[in-house]
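Missing here: one protein chain of the complex. Every other protein chain is in place.
Going by the order they are written in, the chains are A, B and C; count residues from 1 in each one.
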Amino acid sequence: MCGIVGIVDAGGVSFPLYYALYALQHRGQESAGISTFEGTTLYTHKAQGLVAEVFDRHTLEGLRGNAGIGHVRYPTTGSKVPENVQPFNFRYRGLDLSIAHNGNLVNTAEMREEYERRGQIFCTSADTEIIGNIIAEALRTSKSMEDAVRLCMRRLRGSYATVALLNDTVYAFRDPLGIKPLCIGKFDHGYIVASESVAIDALDGTLIRDVRPGELVRIDENGLSSVQIATANRRAHCIFEYIYFARADSVIDGTLVYDVRRRIGQGLYDAAPVEGDIVCPVPDSGTAYAAGYAERSGVPFVEGLMKNRYMGRTFIMPTQQQRERAVRIKLNTVRGNLKDKRVVLVDDSIVRGTTSRRIVKMIREAGASEIHLRVGSPPIISPCYLGVDMPTRAELIASGKEVEAVRESIGATSLTYVPLKDLVEAIGCDERNLCTGCLTGCYPVDINGEKCYHCVVDYVAGTHQADLSTFRTGKQRT
Amino acid sequence: MCGIVGIVDAGGVSFPLYYALYALQHRGQESAGISTFEGTTLYTHKAQGLVAEVFDRHTLEGLRGNAGIGHVRYPTTGSKVPENVQPFNFRYRGLDLSIAHNGNLVNTAEMREEYERRGQIFCTSADTEIIGNIIAEALRTSKSMEDAVRLCMRRLRGSYATVALLNDTVYAFRDPLGIKPLCIGKFDHGYIVASESVAIDALDGTLIRDVRPGELVRIDENGLSSVQIATANRRAHCIFEYIYFARADSVIDGTLVYDVRRRIGQGLYDAAPVEGDIVCPVPDSGTAYAAGYAERSGVPFVEGLMKNRYMGRTFIMPTQQQRERAVRIKLNTVRGNLKDKRVVLVDDSIVRGTTSRRIVKMIREAGASEIHLRVGSPPIISPCYLGVDMPTRAELIASGKEVEAVRESIGATSLTYVPLKDLVEAIGCDERNLCTGCLTGCYPVDINGEKCYHCVVDYVAGTHQADLSTFRTGKQRT
Amino acid sequence: MCGIVGIVDAGGVSFPLYYALYALQHRGQESAGISTFEGTTLYTHKAQGLVAEVFDRHTLEGLRGNAGIGHVRYPTTGSKVPENVQPFNFRYRGLDLSIAHNGNLVNTAEMREEYERRGQIFCTSADTEIIGNIIAEALRTSKSMEDAVRLCMRRLRGSYATVALLNDTVYAFRDPLGIKPLCIGKFDHGYIVASESVAIDALDGTLIRDVRPGELVRIDENGLSSVQIATANRRAHCIFEYIYFARADSVIDGTLVYDVRRRIGQGLYDAAPVEGDIVCPVPDSGTAYAAGYAERSGVPFVEGLMKNRYMGRTFIMPTQQQRERAVRIKLNTVRGNLKDKRVVLVDDSIVRGTTSRRIVKMIREAGASEIHLRVGSPPIISPCYLGVDMPTRAELIASGKEVEAVRESIGATSLTYVPLKDLVEAIGCDERNLCTGCLTGCYPVDINGEKCYHCVVDYVAGTHQADLSTFRTGKQRT
Partner (left out) sequence: MCGIVGIVDAGGVSFPLYYALYALQHRGQESAGISTFEGTTLYTHKAQGLVAEVFDRHTLEGLRGNAGIGHVRYPTTGSKVPENVQPFNFRYRGLDLSIAHNGNLVNTAEMREEYERRGQIFCTSADTEIIGNIIAEALRTSKSMEDAVRLCMRRLRGSYATVALLNDTVYAFRDPLGIKPLCIGKFDHGYIVASESVAIDALDGTLIRDVRPGELVRIDENGLSSVQIATANRRAHCIFEYIYFARADSVIDGTLVYDVRRRIGQGLYDAAPVEGDIVCPVPDSGTAYAAGYAERSGVPFVEGLMKNRYMGRTFIMPTQQQRERAVRIKLNTVRGNLKDKRVVLVDDSIVRGTTSRRIVKMIREAGASEIHLRVGSPPIISPCYLGVDMPTRAELIASGKEVEAVRESIGATSLTYVPLKDLVEAIGCDERNLCTGCLTGCYPVDINGEKCYHCVVDYVAGTHQADLSTFRTGKQRT
């Protein structure tokens, strides 16, 4: 999971990109980077660390120009090397291209194999480099980014929300199923595309709409234009963005994430009403769900767990006891709120179950008489191949287990997951337009050894038909 | 405002002190320090920065011994010099004394004047050095810390919760009015005193009770003992600890802070019921109040403001617009939750009014139709001289202004403060046992130019009567 | 200019590589990196900064295995991006390849053009990526690194001393002209290749010999073997390594660099004897030359300039006066040694002339009556295209100027350069085996717009003939 942003603005872009990345920091804390362009020069500054650590006034002032892109990267094991820090810059036949990307490709191995057969070498382990190769392949015979992105969409399988800077023009495109989010905003003197609308809010811009699945958006000093490169007969928006990943104040495809979570919370009460004294969220991700539950049930919303807001990077402790303690000081129980109470504990999801088990234990030790765990998602039973850093089936507590077995393992008095139907209803879109792979084990794209929605093949045909669209001139600045 | 802790434990104290300071980090982010003692050596490590930055495994391993104290310091203007970083170490006639202190003395000038007349010089601008001088004065004629602390209590005017390490013994005492909090906890093999009970929780200890106003607690390898040095005919617990400063999961004088805030929130509805669509807290300090309000009113608790959890230290921005933007990315409005809504906005207090004004403006721009601001404290009309970093009367928005004028200045549809009576009732103790200086302009100690509760003089006499108490042997470890 | 090292040692290589890089730090301060291999995993740690900043005990302990390579990088303008930090890792058809390289290719543009025509994209601006491409091209049809390096030598034009780690085997090769240095050393349980012999000294190893121009060396757990890939009818060792770049305690091609410089210093006296009171080196690079001059002339060696040994990174000063001062505190005159003295000032070379002019001015202001500048190299009149970071002709003070004009510009009483003949003699090898491009404007490889030694074409033919050599088994460890 990563966060991306692209801005063209007459007043310079490095500071706006910096603020936008700050607002997207929850999507990745491993590294941050910005590329901008002015005159004939591509400027890039990127490094490992948080946005606030990577950039200072001096480096931002050096990132000149009115067009640029930015990226924050999520830490995934084994890939913490400097060359994986995005944006990636490619030089190809006199063109300076900078790319940043959120998502995960599933045909990487074949693609690499194919390019390597031709003699291509890969400098990194990142998907972004494959995207760069396809763009280069297209540009060998055509000068058009439209052709290049068309080739990408034909050849790439998986999720990819991408921004690219080609000289002073920002391009943005999203895979034909729209798996990862990407939206468009407007300023007085420019446009922005970003993973989430909070980046637009941070700059006081106006959210226009989402980038459409299969659409290519182009922003330059003349404004914004777009072409539909591919259309599929269904969409596959990542359901986990709504459940956990996106910020609650983000609006995805016209829907406020907070509202989804609150409605799920309401539905959790309807699905399994229980007598409780307090509704207690697991901070911070369970709060909106708990608010919804409290609202519907009339049971008071009361915090029973407090997060330490000052956790910095801490060193590795010498003993096991100290390592456990280090975990403990991050989360404290509010004993007075829990003692002798029937607690309805609300969380967004259960992945491995280790955190839930620890929290249930803490609350029980604080004196709660009953702990009714209510979960804002159905059981997670399958891995994600499309961009969310999730464990294997063996590590997923709900994989191949009945709910009762999960409850027992976690130690809760009762356990209720939200039914998929209710979750989809809360999101407010057709289930066939959502990727529910982690909940159903059936994926929108063909993955070796996994079930696949059979309809997926259609989108390639759709792509061809969409090729006739032409660039429409964007809103002009005066 | 600062945080202090003292621990004696048979298993070593540097790591426990570190975790305790972590739990108290909200009480001060400017600097952190730990002193310990083993054999004949006092070990100290302290520096400017957060707890996580000041210490690492190597420095903690070097802080040897089974007795020690720690301190986190709140940033106050003009005092960011290394010599003000606590604990302070004093060497006096072969004794190694390390002191850490939370509070503020109001007779500093006279005390300094007096000591300077005798030739004493001061190395720092900190009150702690004056405490050291008084202890030294007492120790000239007596070897007893009891005598030294008795002299402190006679001579110091103001608030002081203090921990001291004299060789391998930890002492802790609290001013006779008990202005600043200090509590006692127990482990399997040791004892702890700390500003707040969350430090005890972080170490899995058991909260025993608060240190009594005017009490001196002594902890060594034989256990804990105590002597009552002074008694006053009333107490003056800082009311602002309940309102804002203490962590909600702390228990002060037997009362859970969260519970106080939640009851105030309930009372806010009773005091000024209003038709609202949502109850929205100002994060994070307004959350418990808002939960109480929602519970009593039946209006749903819904977050309308989101805090960016990844704000690091940021540099000074070159332009005013960018500085404003830097503030903005810390807090975002959840437009979908606010648009066309009648919002009951709940905060803990209003100091200068600038933050409230900005937040009301943001919520209005997000489309709220009405904004009813409910405040968990009465108007703050006077400065604090006793340890809370508060501005002068000229800067306090409510000082000399009617509530209606404050409302208009802030731009809210309606504004209600909690009445002092209700606040006191929520805290559950007699008003005469609280310091309400910032709310009433009448202080528990004599401050030049300010009104004073006339009863205060009594506590000095009380001190004398209490001198008869003797040390009681603490619980023995086996 | 960069420094490279490769080690195979039965006792682990990360700490030895670290020390070796420390010894090579003078060859590059911009970044540092190490790759090692164990089992099936390539481990890499690299970052911008000095060796001491990039690595700590924790990172070194994570670099597992008995084979590895390392690199330090010289700062060149416009290339300070994380992806240029070496070693570079390439993944190609199941092989993990890590490469580090010292030198500069002159046919980069053509090579890039050719690969880009085929669709290859480039992630970096570094030559190393081109080397990776050629290796990949060869490995498409052959599994042999020998074939891959043969292709490199046919296709690459310029200087390249290269180390590569392919699984647990270290390869090292040097361009057929041997422009950049590379030598071989031996430990009790392993072998090392490094840019300079000081890296071998730092590890208490034994210098065996230099890697021969056009030779490929292979080190694995069975020992060292080698094959001659190409031979040229002449060599082109960089003369500037002897003059300035290499450490004085390094041995290159059997010759101690200190000895070369000392003999040049002796020759400087013979070439232009002058009556002087003291021989004063420009520290630190002029010291060996000055020692030689003093020895031959009998004029005492006395330091007239003192370098501040504690210069850290300093910030940009706000005013011009302060910027000049910042330069000044790095170098101070020893007035008492200079006043009324006839000073023979000895430096290794003059590039732009700005430093020499400043130093002459300082010495004159210190009261010297005469300043006879003696320079350990002939006039530098042409740029370097083969790895030394040198300015353009327009910036070179001696380019197109008579010596007398240079003297006048610098302000010295007299100025003598060492004649090329004497310099070559001091190095002790045939002039046709040295690259003297910066001194003569005639280069050993074909560079657009520059003169070239006509004999150069031979080395390609030589390469073919050398192909017949076979791998010889290295010394076995017992």
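As a working rule, a residue touches a chain if its C-beta (ideal position, glycine included) is under 8 Å from a C-beta of that chain, and two chains touch if they have at least 3 such contacts.
Note that the structure is a prediction, hence the values are computed from the model and not measured.
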Of the chains on display, those the missing one touches are B, C
Only one of B:E61, B:E116, B:E324 or B:E365 touches the unshown chain, namely B:E116
Touch with the missing chain holds, among C:E114, C:E303, C:E431 or C:E450, for C:E303
Of the candidates C:T169, C:N222, C:N332 or C:S399, the residue in contact with the absent chain is C:N332
Answer key for C:R112, C:R157, C:R247 or C:K341 versus the chain not shown reads C:R247
Out of B:F88, B:Y160 or B:F245, only one touches the absent chain, namely B:F88
Across the whole complex, the chain not displayed is touched by chain C residues 15, 19, 22-23, 25-26, 29, 50-53, 56-57, 61, 198, 201-204, 247-249, 251, 256, 258-259, 262, 284, 287-288, 291, 294-295, 298, 300-303, 306, 308-318, 322, 325-326, 328-329, 332-337
Logged for chain B, residues touching the omitted partner chain are 44, 46-47, 81-83, 85, 88-93, 112-113, 116-125, 129, 132-133, 135-137, 140
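By definition in this document, only the chains that are shown with their structure count from here on.
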Label-sorted list of chains bordering both chain A and chain B is none
Outermost chain relative to chain B, judged by CA means, is C
Per the C-alpha means, the centres of chain B and chain C lie apart by a whole-Å value of 61
Residue ranges of chain B touching at least 2 other chains are none
